[in-house]
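Shown next, in structure tokens, is the structure this report addresses.
Some chains omitted; the rest stay in position.
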């Protein structure tokens, strides 16, 4: 166990990072094990509260696929996916919203507040934060799956200015006020761009991007945008990692300074990424 | 149909009320038929948007009992009530939250935004708006039914200052971050008091308070607090009307200027109450 | 007479216009019958107060030719005009000021205030609002008739920011502090341009611009700038209408969005223009 002096030393070692990130906005995509496992979850939320207290402006965008599928099954409906995207009929969309907004978002807000910070839960409908249209790219009708067409970040800016931590569910509003299910990775990336964030950090269930996904020794600590495209072309980045990498690339192109894909399964990986020289996971840079 | 000149005349007739209520806060308890019937719902939301545009600061607290019971049945659970209060075990509480926050609140926000105003959905957990403890008064364990112990209205004040319409689901946070189901009438009353509101308006499914509930001719257009207690004592006010009257009385005692129980089943009853000399329903005064 | 529900409906029908014009500045040139007839006058001032309450920033520029001529006769001086412009010797200028600033402006302010709004009377001398030079274009010495050379709208902006309704008499200040009589139509147009107003509305004693001034059926509801010039060339627009049309054209060129020539003799024509789809009179557009 660290001695008192070691403790002081560690606080002092964090100083250069605290200085650098003071007043900056970090958009954190939160999901996977880090959200489902209670101990990891508590650690992530503490990390976020700490960030707020030392002057960073964290903004959280969360997912919730597992809980949505669970709830669908509870009302006797089997979840269906086409090309990795959830087929979202009207009844499914109703459940998506209830789980994302009424359960997950709501619980996250309460848990952050219990740590002494001030969180406010939002969806993309509040203040028209995320405006979407029906997603039509795949040629298949997926129902209420949307593509973001516009981001109105004023409400988020107002709330962070006043010291709140916005916690955002990935639901968007359509042209007629209808709801759309949107990808949380994409939403986090678009929001980071609209806010001119300093960092976009994706908490995932892998250690980062690896040349050989089975061999942790091939973890890439830094990845340039061109390399990322090459790896996608070669099929070395695939599945759920593709939208994450694309969200990072898009955010970088719109002015976000740094994007990170880190391992949410590691305790306090968020703080470690921010407060150590080595960082964790993979940083994608322009 | 009104001629152009009659139209102008009616706008001009509203002027004294517009002048009087400029910059004032109105807390509107929204529920019942006015929420379930699509045409009535659209009219109420338009009324609220108009209020915002002419300088009033409307704050909406909504209910949702009917939809909660429906959803409970969908997952195969029969709703139970003791003394008019919902027995709320952990599973029920989860559904309460999902329906109130993730469905009703969420849809109201989208519909108000579609009219060109800026709504933001909140629950009592956002910014610790409503802090509650377990309700123990009845001697029966009702589970997660809470009593409000503290109101922190700063977030609501911030949002109305910036032109937003806060729409609030009646869920409160407990001492350990747990959720409580709270009575929406009581929540509206407590919030009106904490905000120093000008008016508390309850939309109900009756015409107002009647000496003989079967005879509309006995409608009381004004009711003093003492009278209200007398009527409750005589059993002429009973059932779901009691918490509404009590919320009004409590709000009056804490400085709210005027409280109203109006008929939500009448189209635009909200505007009529505000912009006509005669008003509608029953006004309870100190 | 409209029923309560019709009343509510009419208020709601005004909502889209209220939304559109919220926070916008309207410069209203006020004169003619609408100022001389007590009933019309009361209606116009009420319309202006209503505009202020629903979030528009009205700025009034008034005329006063009739009253000036009356007062001149009272002190035994016959008014003289050359090419429609008042010959303004020093004594006439003194009377012009006293009538415009000390009588008309002053009474308008009191009447607006009596409706619960806050008006402030100004002339072009206050805060150097209108700076003019002697008008020399016509080749005749008209005395203290001025042409506007500069507009300093800061005072008007300050007052509208604080919720006041500025009411402005068309008197300008010259290079040596002397007073100039300026055309109220021109003054309104210049001020609208300097304020970046949304609308310039001229209240006149005709229904609008008509191809045949004797045939109301030839009223033009919309008129493009080029057309306006053509009509002037053809002599179909003449007399006192020319400076009004020119003021509109100049304002349009300097960024005012819409300009209107409406019939001040019709009760509440101002509200009707603003709150109905059909509008009234003639709209001149760029």
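All chains are identified by letter, namely A, B and C, in their written order; residue positions are counted from 1 within each chain.
One rule holds for everything that comes next: a contact is a pair of C-beta atoms (placed from the backbone, for glycine too) under 8 Å apart; a residue touches a chain by one contact, two chains touch by 3 or more.
Here the structure is a predicted model, which is why all the values come from computation and not from measurement.
Of the identical chains making up the complex in this file, 3 are positioned in the shown model, whereas the full set numbers 6.
Following the convention adopted for this analysis, only the chains that are shown with their structure count from here on.
Comparing mean CA positions across the assembly, the chain most remote from chain C is A.
The innermost chain, defined by the distance from its C-alpha mean to the mean of all protein C-alpha atoms, is B. Between the Cα centres of chain A and chain B there is a gap of 35 Å.
Centre-to-centre separation between chain A and chain C, using Cα means, comes to 56 Å. Counting only residues that touch two or more partner chains, chain C has none. Chain B makes touch with chain C in their complex at residues 2, 4-16, 18-19, 22, 43, 46-47, 49-50, 53-55, 115-116, 267-268, 271-272, 275-276, 278. Residues of chain B that touch chain A in their complex: 71, 74-75, 94, 97-103, 105-106, 109-111, 113-114, 118-123, 125-128, 155, 158, 162, 164, 171, 173, 176-179.
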